[in-house]
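Shown here: the complex without one of its protein chains, the others still in place.
So, chain A:
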Amino acid sequence: MIAEIGHFALILALAVALIQAVIPLVGASRGNATWMGLAGPASVAQMLLVGIAFAALTHAYMTSDFSVLNVAQNSHTDKPMLYKVTGVWGNHEGSLLLWITILALFGLAVTLFGANLPPGLKARALAVQAMITVGFLLFILLTSNPFERLDPPPMNGSGLNPLLQDPGLAFHPPFLYLGYVGFSMAFSFAIAALIEGKVDAAWARWVRPWTLAAWIFLTLGIALGSWWAYYELGWGGWWYWDPVENASFMPWLAGTALLHSAVVVEKRDSLKSWTILLAIVAFGLSLLGTFLVRSGVITSVHAFATDPARGVFILGLLIFAVGGSFTLYAVRAPSLKTGGLFAPVSREGALLLNNVLMATGAGTVLLGTLYPLFADALDLGKVSVGPPFFNSVFLPLMVPMVLAMAAGPLLSWKRGDLAGVLSRLSVAAVAALAVALATWLWQGGSAGPWWAAGGMALAVWLLGGTIVEWAERIRLFRAPLAESLERMGKLPRSSWGMTITHSGLALLIIGMTASSAWKLESVQTQKLGETITVAGYAFTLTQVEDINGANYLATQGTFKVTKDGQDFAILQPEKRVYRQPPRPTTEAAIVSTILGDVYAVIGDAVPEGGWVTRLYFNPLVPWMWAGCLVMVLGGLMSLSDRRHRIGAPTRARAAVQAAKA
């Protein structure tokens, strides 16, 4: 019964979405306030209905209602409650339901927090949002109904893929989707602006917080996925340039570019049509990401051909959304008025350079990800595009970007003085060169990889440049300390956001460089009592026992780790075999130190006695995760800037009036 209510709620939601997609749009073009106002209540109804459907499916999972096909295929009574709930989105149908629940949530947020939006823009944006909802609801109802019944119901379900029974991956999809769907807001605002034919600083100011929120979620989602790969796959790697990873990375690159170009629109009333284009591209890439993962086309073109219904539907949706918006863009963009002029060397110019490189980066990842598909479809033979390709093409693009990132924020708007900026950055340059030299000597010259010193120098240059910019803003050491502190207190939060996020990236680069360059590993058969030393850490295998988990059996090894004769830690990696479905997973045991992770994996028993063990020292990996968190923190800081806060413009206006009076 409850499942049918959920199904019915989805059908009602479709009806509401159709109304919301049409009436407010017509109302906006006719200036009919009542029709435009319909978008608000419609988005509330939308959230309620989709929420009911989501709750119904969650209920079916929590109560293990195996008469629902989706639950029977993806759940099991033995699963811990946490994974019963997260199992809701651990499958195709449920994850789409999550997608659209988040979409409804964003729509509701616009209605609730968008009181100061111009009614026309708000009505149009919500209508565009509803069009996306219509597409996805049709997709769910026609090809991927999560509420399909199964008669007779089985005694128990098939269980959830054990790899998903993990906190990192359980919460990875919601964050990723919050990011993907968040870009739909920027998209809807862009389309609404194209329809209105007006893009101005106010528009950019409304779009930025949504884009920023989406960016924060996506950053967190990608970091969670990467962290999960690091501890769960058991190889100590954290990025594989896998098509599915690329699918989430492309919207991130486009979204980052969008955030930066929106700054130019807001501050300088320039780069408008480019910003609109980026908003379309960022969401287009989010849709593409969904399509790539959901259609099975990535595994092989042939998988796509054997079960084409879903793939063809999403492809159609993608073509309609992207094609339609590009057409609208082609028609309307030329009429957008161009605003402030600026010289190539200027803050705007630097932000434009960021955009050029970010967009090229996204294009490169797109090309590399889709090339094998094209080659196969065009009979050029089967081609693999793997990490060596991406590393050799993508990374060189990011080097000039990071180089420019240190200087950009120091350039003044309109026309900058590059020579002056570079001389102000001489401290950073000296620090970077010193670190490069120190790194080179430390790794024993060419005994380590040649690029390690470069990566470290780049990070220090970025960090140095960011600190110089911050110090100049508060006139540190130039003015009395009290004045500097006062200036620091008055720095706008968006400026803090930039400083923090850029520093986070520097930390990330340090961690990525070190862990790629100097990872130490040792693979061997280890007997009980035997000691293996990696990076000065002595791993003694003291015990191996079988343990019984909630829904798995595990072989758990116990390593006593000492460093310089002192006890350091006890590491207990596991090799699990889940009961349903019967599949193995590795659970690495990790102890983090400031210098790196001590990482142990246990494998199979060897007939001659002993176990296969893999022991690693992964240098500075915690810096990577810290870098990601710092970037997220910077995003949050910027998001909390008072000009993004709800109603802030009204208060600001009141304050100005009060001051004038």
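Simple rule for what comes next: a contact is a pair of C-beta atoms (placed from the backbone, for glycine too) under 8 Å apart; a residue touches a chain by one contact, two chains touch by 3 or more; residues count from 1.
Going forward, contacts and distances are computed from a predicted model.
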Protein name, per the UniProt record, of whichever chain is missing from view ("Indolepyruvate oxidoreductase subunit beta family protein", "Cytochrome c-type biogenesis protein", "TonB-dependent receptor" or "Inactive transglutaminase family protein"): "Cytochrome c-type biogenesis protein"
Residue of A:Ser95, A:Ser325, A:Thr499 or A:Asn551 in touch with the missing chain, whole complex considered: A:Ser95
Omitted-chain contact residue, chosen from A:Leu82, A:Val383 or A:Ala479: A:Val383
Contacting the left-out chain in the complete assembly, out of A:Ile11, A:Ile319, A:Ala377 or A:Val523: A:Val523
Contact set of chain A toward the excluded chain (per top definition): 31, 89-90, 95, 118-120, 161, 163-164, 169, 172-173, 176, 198, 200, 225, 228-229, 233-235, 237, 240-245, 247-248, 289, 293, 296, 298-299, 337-341, 343-344, 352-353, 356-357, 359-360, 363-364, 367-368, 371, 375, 380-389, 392-394, 397, 523-525, 577, 583-584, 586, 601, 603-604, 606, 612, 614, 650, 653-654, 657
